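Apart from one protein chain that is not included, each protein chain of the complex appears where it belongs.
So, chain A:
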Amino acid sequence: MPEPRTRYLNVWDDTVGGRDLLLSLCLSTPLTLGGYLLAPGPAPMPLICGLCGALVGFLANTLLFRPKRRIDTGEEV
């Protein structure tokens, strides 16, 4: 559900953009599950690759999207 850019959604106690949220979910989930499914080697390797995928997804989302918060620093700087 694409949202107009000027509107914000309140999810889990903070504001997000609908489109950005959808995109970040679509980025993180395949990276994480992909890391797990495509990992080389036995037992702990798939989990480790999955976790790395989650971390890469987090970093990518941090760089790709801007936080939707308005910061007011008041009179003291």
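Here is the rule we use: contacts are C-beta pairs under 8 Å (C-beta built on N, C-alpha and C of every residue); 3 or more make two chains touch, one makes a residue touch a chain; residues count from 1.
Everything that follows uses one rule, which is that contacts and distances are computed from a predicted model.
Participant: Which name from "cytochrome-c oxidase", "maltose alpha-D-glucosyltransferase", "Tripartite tricarboxylate transporter permease" or "NADH dehydrogenase (Quinone)" does UniProt give the chain that's left off?
Facilitator: Missing chain, UniProt protein name: "Tripartite tricarboxylate transporter permease".
Participant: List every residue of chain A that touches the chain not included in the displayed model.
Facilitator: For chain A, the residues touching the absent chain are 1, 6-18, 20-21, 24-25, 27-29, 31-33, 36, 43-44, 46-48, 50-51, 53-55, 57-58, 61-62, 65-74, 76-77.
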